[in-house]
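See below for the structure under consideration.
Removed from the display is one protein chain of the complex; every other protein chain stays in position.
Here is subunit A:
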C-alpha cells in the first residue's frame, strides 16, 4: 500500500488524546507503506527540496544487496575460472605440474572456504535500515572489489588467454594471489564497517522534544546517517513510550493568564504602536499577582494522590486474584479426594477466570495514568496468561503496567518505522564536535547533539602494600 506523503499516521507512538469509553477503547492502526525499518526517501526529498527522480521504494532497497551479491559471486568464481579455463582450452600444451600445484590447490580450497564462511557471517544479514545517502564505506568496498577483479581479469585475458600460457604453476599461483587479495579486502571491510566505530569517541545527547526525556550515549566515529540509525536502535530500548496524554500543564491553568488589561489605542497611527501595545500588555500581566503556580501545585498533588490510591487498589486486587489459582501437580491426583474433582484449565482459561475480579481496578488505574490506549483487554489477558504459564508473581505481572516501558514493548514488529533525518550538513559527513541533527517523526523529534569525549591523561601511582600502617590518635592522661 503506497502511503501518500503528508497523510498523518495513527500508530501507538502518536495517539491523540481522546476520551475513551468505559469499554477498553481500542487504538486504530493504519498500515504504513513500508514493511521494514526504513527512512523514506520521499520525506527527505521534500525537505531538501531537490526532487530527484527516484525509483519506487521497493527496488531501491534491494539494489545494494543485489549488487553486492553479484560482485561477491563473481569474485568467488573467478579463481576457479582462472584454474579451469586453461585446462579446458589448451590442456595438451600445459606444463605438467606436480606437487607444488597440489599444495597450492589445497591452500586455495581452504582460503576459498574461509572466504565463503566469513562472507556469510559478516555480510549476509538482512539490512535493518535504509539510509538516505550512499553508505560511503560500503560503496568504497564494492568499488574496490570490482576494481580488483576487473584488473585481474584484464591481466589474465591479456597475458594468459591470448598467448595461451603454458606455465600452469604460474597460473595457479596467480589465482591464489587473487584469493589472498580478496581475503585482505574482506579484512578491510571488517575494519571499516564493523570495528572502526567500536571505540567510543563522542557522546551524543538525545532529547525527545515532546516531553524532554533525554539520554546520553557513547559512540565511535560514524557518519551522521549511521549515527542516526544507531541512536534509533537505542531509542526503542531506552526511552519510555511517548504518551501524548501526559502534558505538563493543563490548559485551564495556563489560560487564566490570558485575561489582561484592555488597551485602547487613542492615536491615529497603528503601525508603530502595535509592538508597544503588546509590550505594555505583557508588562501589565507580569506585574499582576500571579497565582497559577499555586493551582498547579495543588492540582498535581491531587492527581498524584488519586493515582496512588488507585494503584493500591490495583495491587490488592491482583494479589487477591492470583491466590485463586494454583499450578496443578500431577502427584495430587492420587491423594486428592474424589469429592472435589477440580477441573483442569489451560493457561488461557485460567487467565480469563482470574481476570474478572481485577478488571475494574486495572481499568481505573490505567485511566488515571492515561495509559488506557496502550493496553487493550485482549493484551492484558494475553499477558496474564503469559505470567501464569511462567509462574510469575503478581508483582511481576504488574511491572508492565505500573511503569511505562520502553517503546519497543508496544510495537508490533511487522511494520516499519518511518523517521526523517534532518541535518544542516550532508548526512554522510563524519560526526564532529558541536554538530546537531534531529530525527523527526510526525509529532515529536529527537534532537541529537554531539559532544566529544575528553582526552584522558592517565597517570600511575604505585602504593606499596606494606605502606598501609595506622596509628591510634591518642590523648592519654596519666596521673602522677
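Convention: a contact is a pair of C-beta atoms (placed from the backbone, for glycine too) under 8 Å apart; a residue touches a chain by one contact, two chains touch by 3 or more; residues count from 1.
The rule is simple: contacts and distances are computed from a predicted model.
**Student:** Name the absent chain as its UniProt record does, using one of the following: "Tax1-binding protein 3", "Telomere length regulation protein TEL2 homolog", "Transcription initiation factor TFIID subunit 8" or "Elongator complex protein 6".
**Tutor:** Missing chain, per its UniProt entry: "Tax1-binding protein 3".
**Student:** Can you list, in ascending order, the subunit A residues touching the missing chain?
**Tutor:** 473-480
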